[in-house]
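A single protein chain has been omitted from the complex, and every remaining protein chain is retained in its original position.
And then chain A:
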């Protein structure tokens, strides 16, 4: 089946277009690191390195680099090697042996710092002309025997900037002539430096392009100062709190929730991702006959936990029925349906709420204070999504401050706690080759939508 791909291909950044300020942020950070690595006192140990018969000064071994990073940043060898590799990949350090592979080896392999002249951020952008000259030099030196992708690029450039080709060849010849007059050691270094630069700026096919940044940012030109009526805070004063008070809240929250955090505290019987056993999910499905102890405990943390758990909500409904205030929860759910419902159904939903909960003599009349009721009834003359907000909040607070504390003290809740299960732990199988079959589960997209019963709002669909 052909896919009708309307080609709105993103134009890759034109060669020569600046990569955007984001690249500069990274470049600056890396360059700062590189500079400290070259500090004469505290930097990486440098010495002469022997390459066959030539001696290269100011070089270091891969080991030295890794060790220095470990010491300087207090990181592991693995992290140090990883970071060092990225520095090499970005061309700030290059290998003297095997210069075509920008890879850091934690051994005696020799490396050198790239000259700032060839830092990608200095020599930006890498022009087609420069690349052409570089390839032309190589072509002349190797008498036409370029590696494949360089040969392709050479031919491509030859076609594209054919009009300046004489200049290109002339420059290439001139640079080669000047190079011949240098000492062998310097020649090797300059070749390596240049090669590293082009490996970064024109990576061979298959090699990652470290300069790729993704789609261009900073596309909107909102330089105008936004004059806003209503001021900086349009929502009333924010209750500012001291840092210590806020910090205490984090501590308390941490204490409460860490035992419930599977990554921090594990989960019983086991974490499905680790043991391939989905019992944990089965036992914690939205609607189960017997919830786990942790789950029931969590309902006691705050009203929100009870309300957002479908099972908890069902229990709350049962409790409210006993107290003859179940209409509060139903009203709240109906208001949620309004807030998050389809735009086109708003008048219909508002009317339904009015008829069921607000109209005089309504079957499930909710007890709202007269001022809020008055405001709401006035508001529904021009129904909109948020017209029930005040009333909904009033009922929510009623449930939270009044019904919820009684729920927690009730026999219903105490029984739930007592009957809740604590699953026994299942350890990970010792013999991994006897791997448990990973059973699939039916997709929620296959399930019929939850029926719109009187009791549960159609919004929060139970998903297995």
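As a working rule, contacts are C-beta pairs under 8 Å (C-beta built on N, C-alpha and C of every residue); 3 or more make two chains touch, one makes a residue touch a chain; residues count from 1.
Definition applied: contacts and distances are computed from a predicted model.
Protein name for the hidden chain, per its UniProt entry and selected from "Aspartate aminotransferase", "Eukaryotic translation initiation factor 3 subunit H", "G protein subunit beta 5" or "Sperm associated antigen 6": "G protein subunit beta 5". Shown as candidates are A:116, A:204 or A:444; the residue that touches the absent chain is A:444. Interface note: of A:175, A:278 or A:372, the residue touching the hidden chain in the full complex is A:278.
Only one of A:160, A:249, A:371 or A:406 touches the chain withheld from this view, namely A:249. Interface with the hidden chain, as seen from chain A, comprises residues 1, 3-6, 8-10, 21-22, 25-26, 29-30, 33, 69, 72-73, 75-76, 78-79, 82-83, 86, 208, 214-215, 217-220, 222-223, 225-230, 232-235, 238-244, 246-251, 253-254, 257-258, 260-264, 267, 271-274, 278, 280-281, 284, 304, 307-308, 336, 339-344, 385-386, 389, 393, 396, 438-441, 443-447, 449, 459-461, 463-464.
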